[in-house]
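Omission of a single protein chain aside, the complex is shown with its protein chains in their original locations.
For chain A:
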Amino acid sequence: MRKVLLFIPLILFLVLGSIFYLQLGKNTQYMPSALVGKKVPGFTLVSLETDQLVTQEDLPDGPYLINFWGTWCPACHLEHPFLIELADEGVIIIGIDYKDEKNLAQQWLAQKGNPYANVLMDEIGRFGVDMGVTGAPETFVVDRSGMIVYRHQGVINAQNWPVIKSHLK
């Protein structure tokens, strides 16, 4: 019995050691969104293309992506060609032109192509705060029932698209 007690510190050390070891190398930037499992928050934003007011009522019926981007955001430039590919495959993407200027955004879409079903302007980043956005690019997957099911921080590319796609239904 006494022999067993002697081993307790070693066992504790091993247990704690393995717990800490398993935590190593984890992506500490990853943060689950507080919005997952909730409806898209209400908004009234102006459409970049039509200048009309758009609210949450006007969002698509099927599953779609909400993509926050801005012309000021270098990573968004990297992401853009892949979004065009997705749009060609028939993925519906709602763009949120995040803290950007209208004419710059219009130029960008005219020059580089427009993958978005609609682009809404969030000039002051108010809708971004309601969506819990921390920067751009950031993408949300919304399912058929209008529920946010997944949030992806950073660039969408061929590597991470399968994971994002698996939520898009």
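Here, a contact is a pair of C-beta atoms (placed from the backbone, for glycine too) under 8 Å apart; a residue touches a chain by one contact, two chains touch by 3 or more; residues count from 1.
Keep in mind that, in the parts below, contacts and distances are computed from a predicted model.
Between the listed names "Cytochrome c-type biogenesis protein", "Multiple sugar transport system permease protein", "NADH-quinone oxidoreductase subunit C" or "Amino acid ABC transporter substrate-binding protein", the UniProt record for the complex's undisplayed chain reads "Cytochrome c-type biogenesis protein". Only one residue in the set A:L35, A:L59, A:C76 or A:I94 touches the chain that does not appear here, and it is A:L35. Contact with the chain that does not appear here is found for just one residue of A:P60, A:G113, A:G132 or A:G154, A:G132. Where chain A meets the chain that is not shown, the touching residues are 8, 28-29, 31-35, 99, 125, 128-135.
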